[in-house]
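The other protein chains are all here in position, but one chain of the complex has been omitted.
Coming up: chain A.
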Amino acid sequence: MAWELLLWLLAFAAVIALIGLSAYQLICLSDLEFDYINPYDSSSRINAVVIPEFMVQGILCILFLLTWHWFPFLIMAPITYYHIKLYMKGKHLIDVTEIFRLLNGEKKYRVVKLAFYCSIFIVVIYRFVTTAVLLLIEEDDQALESGIF
């Protein structure tokens, strides 16, 4: 059971990281739209975090698959598939010269991803708390068993 708890703890940390990275990219794009930063800085900041985000998301998805938690896996799977498609086409990084043409599309894509990550977050929180509570109850049971008798 302890492994379960560890898994959910790890998942919790990963989803927080994913939400953070995704929100950071969204903020960079909206700063660009409102003229707070120039396109070179914006695109270099976003491009710096795209690959780490892909890796964390991929690891999380594989983790869910390996430990056979099918529901979180099903939520993460479309994102993984989309990431792989983008990487194959070479479109995962932001191009400075095209950024203004594609601004709305990129923002929409990141908002959808953020929605997915938030739903995963809810699932992870729920499972984390239930696992922790169950673990504590079992320990209590074990304490009862090995206590007097």
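We take it that contacts are C-beta pairs under 8 Å (C-beta built on N, C-alpha and C of every residue); 3 or more make two chains touch, one makes a residue touch a chain; residues count from 1.
Going forward, contacts and distances are computed from a predicted model.
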Protein that the absent chain corresponds to, by UniProt name, given "Protein transport protein Sec24-like", "28S ribosomal protein S30, mitochondrial", "Cytosolic Fe-S cluster assembly factor NUBP2" or "TAF1A polymerase": "Protein transport protein Sec24-like"
Selected from A:I19, A:V96 or A:L135 as touching the chain missing from the view: A:V96
Residues from chain A at the interface with the omitted partner, ascending: 33, 35, 38-40, 90, 95-97, 99-101
